[in-house]
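For this depiction, one protein chain was excluded, whereas all remaining protein chains were kept in their positions.
Should a chain be cited, it is by its letter among A and B, assigned in written order, with residues numbered from 1 in that chain.
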Amino acid sequence: METTVEKKSRYGMVINLDRCNGCGACAVACAVENNVPPALTAMNSRTGLTWLNLIPVSNNENYPDNETVYIPMFCQQCENDTPCVKVCPQNAIEFDEATGIVSQIPQRCLGCRYCMAACPYHARYFNWWDPEWTDGMKQQLNPAVSPRMRGVVEKCNFCHGRLHAAREKAAANGSSEIDMNDYVPACVEACPEKAIVFGDLNDPDSEVSKLSRDTNTFQFLTRLDTKPKVYFYSQKNWVHTMAERAMTRTGKEELYG
Amino acid sequence: MDKKLIPRGLQRTSFGNFLLWLFPWVALLSVGLYAIYLCLAEGLNHTNMDNRFAFGLWIYLDLTIIALGAGAFFTGFLLYILRRHELKSVINSAVVLGLICYSGAVGILMVDVGQPLRAWFTFWHPNVHSMLTEVTFCLTCYLIVLLIEYVPIVLKNRKLRQIPKFLVFEFQLHKLMPVFAGIGTFLSFFHQGSLGGLFGVLRGRPFAFREAFGIWPSTFFLFVLSAAAAGLSFVMLTTWLVQKITKKQLVKPEVFKFLGKISGIMLSVYILLKAIDTLVWINATSLSAGFPAFEFYARKSFGTWILFTEIVVLGMIPALLLTSRRMRERPKILLLAGLMACGGIMLNRFVMTIQTLALPTLPFDAFLSYSPSWEEIAAFLFVVAYGVILYSLTYRYSVIFPQERELQSPVPVQYETQPFSERVAEKFFSALTFFKAK
Partner (left out) sequence: MFPWVYEFHWSFGHLIFLGLFFSVLVTVVVTVIQAMQKTRKATLLNNVEKIRWHEDFEDLPLEARICRHELTGEVKHRTCDNGFDCRTCRMHPQLQLKRKAEFLQNGDANVFGFFMPNDRMYHRGHTYVKQESERTFTIGMDDFGQRLIGNAENIELPEIGTRLKVNETACTIKKLGATLRILSPIDGEVIDRFYENGDWKIIVRSDNSSLATNHLLRDAEIRPWIMREMERLQIAFATNKVGATLADGGELVPDFHKHFPKADWDGILGHMFLEA
């Protein structure tokens, strides 16, 4: 898929974890926008489709020092040697040089799930079931996004449908560049706390670009050197420590010692 | 009843007994078939795999049986390319085993993927940088080669070789076997390696990621070596098992020793490189990804014992046993060492698949466990049953072990050392008193 936009962009996000209250509006908006079918009763947190997965992480302190942040985890749009792109046997995953977006092409997907094993962020989801919507929900399906079938992998693509809409609008106005106000992913739009900032990282004046350079901004698993484009912001020290130290876990597991 | 189909002069159990033997396997096959139907018709929700455990029992077993089936290519390589004629007596068995392992693996893979009808996409628009593409191409080609190698074994059947065309085709195909052995070796080198590369390239999984040599990670080469070692040991073990089940001697004891010896040499090279690789991984690769290796072993279920078992108990020990001539002389030790070698390589495949996926990468993620559903187990047992049935049919109606005829005589025959003196002649003559002059 060749893009009509000539200028190179690198779309990215900064998520302010201090602002997030874990309401989950982003996850719902994401599912509605991208025609992610509702969970069946047989599904669980490990088999459902949650493009945007809101994970509570606690500092494991006792009251009153206990604190929890909610980490929205989804495709981090890795830029360097993108792990999933490299492993897909049939080119069903594409890295768009023009936008920096990693997109899944479900029509080509075989469902081998090798990309899921390759993803360090566990941000990819497999359709273990046939998608099912109730009659009422069918009326509300987004015509700009095609639903996926059973047996293929899917994931966040920074609301590709909205990018296309913005491009069409720009083209109609005779412009080759989209207006960033027209391209806002559903989660960003839905967040009541305005915790997610989206924009072009290549534009040094954009808010997202500035925030990404903030000292309170961090990323997960930077040492894997996949250069993700989703950043997290927090002023809390323990959140940074948690992100840096691969070993500090939620304490639910049986560990030695 | 099926007497006319059984190779001339070979002892086979009665048709009724044979059906009785097949019955439990056919039953198992049916259960497995039902499980496969469920997975294909209703989806992979019948398995216990999930978004984190994207690979489960099936991928683990695919890797394992392909390693065990490597005996086909390596025996062929040793026999047809390096001209080790000792192996002539097990090559058919190795080919049948290889065919069973590879076709079983490809079959299960077709159930394992979400959209099996799209399998041809990999050929149509391949991503040549993916290890899985390399695996798919080589596996498909090699399966074709194995089928071609299996054809002469089938055509050796007594009834089929009555048909002149089949007889001649078998003969001509057999003459061209070195070509197929060569191609098989080439393909096997790449797909056995790529199966290792599959996990070695996973940058996002520091537990599996390894340093690369050219375009291949170290696991590529380790998998080739370990498969060659396991393949030969597996041929040795199955031959022994078939001898036990049929209560017959099918190959000479020297063949077992030879298989054990070569397997031992391959295992020694493998385990040495594996040890070096592990040290490099602990001290450099994993550390540079921000994961001190001890963290991977900090859980009770997957402690350092697993590493110790893989490298020392089921690696170095069988390697030492198999390379020692004195140990090889003792059949029980030889078989035990072969079993340990196979076990060690099975454990290695387990670690690469299951342990890799069980370990979390994100700091707040949990360690996960997974146990296969009955459908997954049944589908695997389908492959086992299919293998046993195919092997049994081939054994009964064709000649898997060419030495069987020679070895079935209950009296030890030592013609080479007996000079033809009258003394010997008289001895035999007196034993044959029923021959009387007219």
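Note that contacts are C-beta pairs under 8 Å (C-beta built on N, C-alpha and C of every residue); 3 or more make two chains touch, one makes a residue touch a chain.
Please read these numbers as outputs of a predicted model, since none were measured by experiment.
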Residue, one of B:Gly43, B:Gly107 or B:Pro126, that touches the chain absent here: B:Pro126
Residue among B:Leu33, B:Val106 or B:Leu167 touching the omitted chain: B:Leu167
Contacts of chain B with the absent chain, listed as residue ranges: 3, 7-11, 123-129, 133-134, 137, 141, 144-145, 148, 161, 164-165, 167-173, 175-176, 179-180, 183, 186-187, 399, 402, 405-406, 408-411, 413, 415-416, 419-420, 425, 428-429, 431-438
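Quick note on the criterion: only the chains that are shown with their structure count from here on.
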Between chain A and chain B, centroid-to-centroid distance (C-alpha), Å: 42
Residues of chain A defined as touching chain B within the complex: 42, 44, 46-47, 55, 57, 71, 73, 81, 83, 86-92, 108-114, 116-122, 124-130, 149-153, 220-226, 242-250, 252-256
Footprint of chain A on chain B - complex, ascending: 43-45, 49-55, 112-115, 118-119, 121-122, 124-127, 129-133, 136, 198, 201-206, 288-292, 295, 298-301, 303, 356-357, 360-368
